[in-house]
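Quick one: this structure, given as structure tokens, is what I'll be asking you about.
The complex appears here without one of its protein chains, the remainder shown in place.
Lettered A and B in written order, each chain numbered from 1.
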Amino acid sequence: MSATKMVSLTIEGRAVSVPEGTTILEAAKAAGVLVPHYCYHPGLPVAGVCRMCLVEVEKFPKLAPSCATAVGEGQVVHVYSEKALEARKGVLELLLINHPLDCPICDQAGECELQDYTFQEGRADSRYREPKRFNPVEDFGGDVLYVTNRCILCTRCVRFMDDVHEAPVLCVSERGDRAVISKAADADLTQPWAANVIDLCPVGALVSKDFLNKARAWELDRTASVCPGCSQGCNTVLETRDNVVMRMKPRPNDAVNQFYLCDVGRLDYHWMNRADRLESPKIRLADVLSPVDWEIALGQAAEALRGRRAYVVASPQLSNEALFLLKRLIGATGGEGAFRCATGPEAPLPGVDDLALRADRAPNVRGAELLGFTRRDGDLLAGLKSGDVLVVAGDALDGVDLRRAVDAATVIVVGTVLPVGLPTPVAVLPIANVAEEEGTFTNLRGRVQRFLQAKAAPGLARPSWYALADLATAAGAPSDDCALPSRAFAALAAAEPAFSGMSYDALGLRGAVVAGAEVAR
Amino acid sequence: MSHGPSAPAHAHGHGGEAAPYVPVFTEGSARRRELDDLISRYPSRRAALLPALWMVQQDRGWISEDAMREVGEQLDCTAAYVKGVVTFYTMYHQHPVGRHFIQVCTTSPCLCAGADDVVKAFLEHTGCKELGLTSPDGKYTVIEVECLGACGFATPVQINEDYVECVTPEKVPGLLAALGD
Partner (left out) sequence: MGYPHKSHPQETPVLSKHFGDPAARTLEGWKARGGYTALAQALTMAPTAIQDVVKASGLRGRGGAGFPTGLKWSFMKLDDGKPHYLCCNADESEPGTFKDREIMRWTPHALIEGVAIGAYAIGAETAYIYIRGEFSEPIRVMEAALAEARAAGVIGPNAMGSGKRIDIWVHKGAGAYICGEETALMNSIEGKRGNPRIKPPFPAVSGLFGQPTTINNVETLTAVPHILNNGAEWYKGMCLSSPKSTGSKLFSVCGNVARPGNYEVVLGFSFKDFLYDLCGGPPAGRKFKAIIPGGSSVPVITIEEAEQVRMDYEGFLEVGTMLGSGGVIIFDDAQSMPRQLARLARFYAHESCAQCTQCREGTAWMTRILERIVAGQGTFEDLDTIFDLSESMTGKTICVLSDSCAAPVVSGIKRFRGEFEALITGRRSSTVAVGG
């Protein structure tokens, strides 16, 4: 690769050097200056239509749209000069003349760029005295509602569907101030990645039906997480209120999902809030499960495992740390581990390299494989031998032929719910779900990514690494070195060559790739 | 403030099942050959979109969403894309219009020559209740149109394809009579 030519310029008094061809807007970003903008989005082709990002460039005859103007050597750019501020104030006033100003009932309120920039740079009043135009709300299909009156025609949604999704089902219809975003009757926004238009919309024009009127943006707590919907491992933000996940949104990560999250993943969070959870450790007394404290349940489990082989059925929804501790348990008992993974059709996002809703619909298939678990999609219990203790970890066993389990008779359940159709387990250890604990997943390209705790686990349920460290210890594989998620990861990195050299801290919120992983991009 | 035609009553009033759409560009048809010939003039199929829409409007009188889909299929674009284009250009009818589609230029040069009186005369003599509405007999639709580019011949009126120049209110009844049915 030839060396990129660098261009030096001054933006708001700050010297900055960026590769030739960079736009002034991106250069300003690099200099730590945010140029207000609407139509520009780094993932989309430049439209240059909102005219919000106008800046003053010395020696230019007119204000320049910074999203569409390349940097020049020695340029002096003023983002907050009087001329630039006046121009943007004018744009803001014009964007608001026909806007319904219905912030009190708008889902975007609190995270609306129209609100933010108006507060920052706009007029305090409006001089508009004419009737406002009115258009009805339109159902665009999928998860998307179009609240026409709030639309500022930035066309991010149209460009996303055209150029990134490569499914041009949206258009700008009509012209002048009659223009609206529209679609044809024959196609709705039901494409697998279509709901990203909601996130891309800088205002409250495209809103989620799922989230409609559910919460105000400022009430939400936001936690960095990873989508558990498939093996792509899209980075997400879990947004919670009062210990309930209200929605899941994409978190940008160029190495994984750029800015996007598919509709399947985005809408598959409701289970994180399910109420019928295992809340207390239990043991079998006279063939009935009775709540007990953790020590007793762990003791009972250890007793059952003594001298017997553990056949561990682990869910690929479990973290690397949980799977590592299960591996220790398997090692200590001379057992084996299996997992299965639900599958579905793969759905790529055509405009982004190596991004798809993957066929494997679980976040940690790769982690399970790296840690020695055998994939048994056909017969999950095929390796279960007479006399084994069946340890079911995280898998609800829906649709699994459980006849072999009935023969084995001794069952330990570590999970969030009790599988139906099993012989009564000797011990039940309730654990947290992905929203309730922290840990790491390994995506299909071998990227190890952290997810953080967004809400509290119900009752006495414990994080999986905590419960499994205790279980491994009780079963003869001392795991006191795993008393924190970071320590569990450190132990994993020390023990597993693929994870060698990784540190929990260094993973940060972008992740790192395991040794020897093929890089597809 | 659009001057375009709005949906006339008869566009929706049929009741019952809509007739299935009959394609314009069927394999082997003259229209298809014409379209293929047009496409050959451009390095991209999509460049034939405006001409293709003209053909549809000539044959059908207006451009339905079904027609948008058909044209899109011919030219490798979606119905939504075609809709964006159709709605941009005011000459494409998104609804059926009267057999005589009357467009009176009322932009300033014609306005100062009395174009608004010409509009009134057309509304009065065609029986169209208001601009954009088709007369009850389905014969006429009258709209105001922006500059027809014949300002020296105020007031120009475009009736279907052709211009009639120097129209005054007095000339309107004779003009309508000459149009026939």
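Quick note on the criterion: contacts are C-beta pairs under 8 Å (C-beta built on N, C-alpha and C of every residue); 3 or more make two chains touch, one makes a residue touch a chain.
If you're wondering where the values come from, they're calculated on a predicted model, not measured in any experiment.
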Sole residue of A:Asp177, A:Glu295, A:Asp353 or A:Asp481 that reaches the chain not shown, by the stated touch rule = A:Asp177
Listed residues A:Val7, A:Met52 or A:Val245, member touching the removed chain | A:Met52
On subunit A, what residues meet the omitted chain?
-> 46-52, 54, 62-63, 65, 68, 86-87, 90-91, 93-95, 97-98, 127-130, 152-153, 172, 174-179
In terms of residues, what is the contact footprint of the unshown chain on subunit B?
-> 1-3, 41-44, 46-51, 53-54, 75, 77, 84-85, 88-92, 106-109, 111-113, 116, 145-154, 158, 161-163
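Simple rule for what comes next: only the chains that are shown with their structure count from here on.
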Show which residues of subunit A lie in contact with subunit B when the two form their complex.
-> 167-175, 178, 182-187
Touching residues (chain side subunit B, partner subunit A) in the complex | 1-2, 65, 68-69, 77-84, 87-88
